[in-house]
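Okay, here's the structure, questions in a sec.
A single protein chain has been omitted; all remaining protein chains appear in their positions.
Take a look at chain A:
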Amino acid sequence: MSEQRLMETFVELADTLTDDFDAIDFLHVLTDRCVELLDVDAAGLLLASSRGELQLVASSNESARVLEVFQLQANEGPCLEAFHGKKAVSWPDLSSAGTRWPQFARKAWSVGFRSVVALPMQLRSEVIGVLNLFRSSTGNLGPEELRSAKAMVDVATISLLQARSIRHHELLVEQLETALTSRVIIEQAKGFVAERLGVEMGEAFALLRRFARNNRRSLSDVSSAVVTRAPDVEDLYTTGETGPRTKG
């Protein structure tokens, strides 16, 4: 495995952390690169939900996907152990794992895997998920591969925690506040139009919406123009199906 390619992977992962960051895309890149760069045949990634339950998020191929889901269903296996124990779990020969994980060992063997490594995605005391690496040969992962795998897991963990907080928590607040403000502007505009045309609030709203649709503008944009007396919405008071009405 080349240092160069590993660095490129870090850059690639960092580059996905843009405004339209998509966690699923990001983690698929990670599992694909694990298979490409490390001496492994499949990779699967599970994340803990806010209630602390692991869920399969990405896998490099179908057999890894099957095995991950199987571990969750059987409630046993290296990924659960790494998650709960908060440390890496390595099993170099699955033929001797029959007593530890009887169901998982049999299933893994049946889809062709002979050894497994599970790395917790951990930041300080918080474990947010697990990366599972499967191999079709027995033996431990080499020290260099293991180090690289851990580095990739760390990068993914930090990125996700960042994405989680920014994309969900902060972005949620920004979007929610924007929506609330837009809602208030629409109410203000309704009042303004209702007064200017001597109509009820419901009709004022219908007029605003129709004007927005006919002019291919958003309702909040039109509403904002109304309350700031922008000249480009003057037609709202003179045209339209109802036409201008005199007050009162």
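Note that a contact is a pair of C-beta atoms (placed from the backbone, for glycine too) under 8 Å apart; a residue touches a chain by one contact, two chains touch by 3 or more; residues count from 1.
FYI, contacts and distances are computed from a predicted model.
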"ANTAR domain-containing protein", "PQQ-dependent sugar dehydrogenase", "ABC superfamily ATP binding cassette transporter, ABC protein" or "Branched-chain amino acid transport system permease protein" - which is the UniProt name of the missing chain: "ANTAR domain-containing protein"
Options A:Ser110, A:Ser136, A:Asn214 or A:Thr228, residue touching the unrepresented chain: A:Thr228
Chain not shown: contacting residue from A:Leu45, A:Val66 or A:Ala189: A:Ala189
Positions on chain A contacted by the hidden chain, ascending: 17-19, 165-166, 169-170, 173-175, 177-178, 181, 183-185, 187-196, 201, 223-224, 227-228, 248
